[in-house]
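As you look at this complex, bear in mind that one protein chain is not there, while each of the others sits in place.
Residue numbering begins at 1 within each chain, and the chains themselves are lettered A and B in the order written.
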Amino acid sequence: MSKEKKIPFVSVKDVAMWYPYHGKSKNKERGEKDWIKAVDGVSIDIERGEILGVIGESGCGKSTLGKILTRLEDPTRGDCLIDGVSTKEMIKKSNKEFRSTVQIVFQNPFDTFTPRDTIEKILLRPLKNYKIGSDDDERRKMCVEALESGGLYPAEDIMKRYPHELSGGQLQRISIIRSMFLNPGFIVADEPVSMLDVSVRADIINMLIDLSKNKGAAVMFISHDIALTRYISEHIAVMYLGRIVEYGTADDVVKNPRHPYTRALISNCASIDPEDKQETISIEGEPPTPLNPGPGCYFAPRCYMACEECYKKYPESIEVGNGHWASCPYAREEM
Amino acid sequence: MEKLLTLENVNVSYVNKEKKVYAVRNVSFSIEKGDSLGIVGESGSGKSTLAMALLRLHNENLTEITGKALFSGKNLLEITQEEMNELRWQDISVVFQKAMNALSPVHRIGEQVEDIYHIHVPQASKKEIEERMIKLLKLVNLPERVYRLYPHEMSGGMLQRVAIAVSLLHDPKLVIFDEATTALDVVTQGQILEEVVQMEKEMDMTRIMITHDMSVVAASCNKVAVLYAGELMEVGYVKDIFKNPMHPYTQGLLNSFPSLKGECEVLHAIPGFLPDLSKPSEGCIFAPRCPHADDRCRREKPVQQTMKDTRQVACWLHQGGEENE
Partner (left out) sequence: MKKISIKKIWKTIVGDKQLLAGVIGLIVLLILALAAPVFATEDPYHFGKDMLVGLGENGHILGTNHMGQDVYSMIIYGIRTSLRVAVISALISGALGVLIGGVGGFFGGKVDTFVSELINVFMMLPSFFLILLIVAMFGNSITNVMIVIGITTWPSNAKLMRAQALSLRERVFVKSARAMGETKRQILFKYIIPNGIFPVIANTTMGMSNAILTEAGLSFLGLGDPGIISWGQMIYTGKQYITSAWWISAFAGVAIVITVLVFYLLGDGLNHVLDPKYSKKRG
């Protein structure tokens, strides 16, 4: 990506989500408040037609980030600009305008639709709300076309069904189709395939790729599946305890990780190729709760190459070329 | 090689008032001593049903089982529950997906381990058990102090490791991992899989790994059995099948996984969906979704054929015995 003065399409600016912690506080003076920092200062840009993959383990704040960007939760600080316009302002002015700009695909397709309505009713609702199409007949026709273009046959039959009568893959496609009605510029896909059977995942993935390439939407693909994320995205951001620790093009990050956490993550990722036996880097324990992390590098307590300095100050991000950076003083060193 | 477990025409169906669901149909394969077999399949493939039936943990009133599963001369599907109780832990043990649910929250790990140990060896002393368990904990990279912890003081990955250690208490001949690493994070899963593979080298155990994730099988097993809609599609060595899948379903499944570092090939979904399992199928069960299906596939059920590399494939494309694609 060129770093000219061009405004990026989606620009996340220092977003943070802190929850107050009311449990027993450890080694703390009284009066000081404890915070669980689910997301702690994330800044990132996404261009039109670009898919950004966000990977990390459970509890790293990647889902919370998705919820903040779609304003299902309000961040403690920070904002997200779309085409230079603050979404905070946008949602204040008109909820509908914001919602038609930013859409989300949820992880659990089986719970995305109310169990009491047919697919027809579910699909017609946003069309009516946004006054798309002139009457119900026209809207119904739009639904049928959309379903068929999403590979859902026979559309007429599917419209009459209830969500529980459809498979996860079908529901997830309907979920994307419904979002598409609003013609959003930015889509957050929060683990959209992790609950689906392997053999139908590709359908959803290809739909998302199609969305970004042909409709020019910016997509944030949140996942814990590294291989899949590499497949779908141009850029990958790796999150650990609420912060992005590494960012770069998908191939750079996966093939040439610079942050020790990313290195460990990728070395432990089981490969589909049985002959691809790699040395695994073992790190101790599991990600802790982000309760008052810092002041040093959040990963330092588990890091196999941490030095004293790492515990004192959060390391600055070091660029290693091609827009690839990592928040680690050893980013330039080979392992 | 000595055969440890041989399945012959195993059928498992769930019966209730209204209908009968054929969850596992005519599955036959065998496991040799020292093997690690991954049973892969998507939801509805019957992989968990099969495991539950082998362990006799299914609901007997709602299930109909036919066929044989010979384990050191005994048919696991026919012996009484008492005999099965004898075998469990001693000879066959299991690790479930959510270990935390299997452990009592109000007792220390050590106390629970003692209880389990005493079921089969009532005369064992506390010290003996502790020593044994601590040795096992080391195998799964856990510190000794875990023995004195409560389950809630540990993370999911630690608990899963404890469950694995507990399953090895009596040196079982066969360990079944039922989606044992599915709920874990990438790093933890990777590490546990490596520990398990390491352990096997030292302990001479046989393992069945039930999972939906092909990469778990690639990383930790030497053999793989692919199930679809309750039927066995292909079984053989991982190195053969992953490199050169013969059954169209296996091919489709492998095409659905992107490679981690290799070339980015275009992903393809398998069109269509799982057939209605309450109807007995005519012909190949995969035929409706298969790109190569012809009339014969839809009419007659393919027979399992043994190939040159000892793998078995149930597909008409490979009926000649040894042909390519």
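FYI, contacts are C-beta pairs under 8 Å (C-beta built on N, C-alpha and C of every residue); 3 or more make two chains touch, one makes a residue touch a chain.
Treat the numbers as computed from the prediction; the structure is a model and nothing was measured.
For the chain that is not shown, the touched chains among those present are A, taking the whole complex. Within the complete assembly, A:Asp111 is the residue of A:Asp74, A:Glu89, A:Asp111 or A:Glu156 that touches the hidden chain. Listed residues A:Asn95, A:Asn183 or A:Thr289: the one in touch with the omitted chain is A:Asn95. From the set A:Gln103, A:Gln170 or A:Thr249, the residue in touch with the chain omitted from the display is A:Gln103, counting the whole complex.
Across A:Lys37, A:Arg178 or A:Arg302, the residue that sits in touch with the chain not pictured is A:Arg178. Annotation for chain A: contacts to the undisplayed chain at residues 70, 72, 95-96, 98-100, 103-104, 106-108, 111-116, 118, 125-126, 129-130, 175, 178-179, 182.
Rule of thumb we're sticking to: only the chains that are shown with their structure count from here on.
Averaged C-alpha coordinates give centres for chain A and chain B that are 32 Å from one another. Taken together, the chain A residues at the contact with chain B in this complex read 57-58, 167, 169-170, 197-203, 205-206, 224, 226-228, 230-231, 254-255, 264-276, 280, 282-283, 285-287. By the touch rule above, chain B contacts chain A in their complex via residues 42-43, 155-158, 185-191, 193-194, 212-216, 218-220, 238-239, 242-243, 252-262, 264, 267-270, 273-274.
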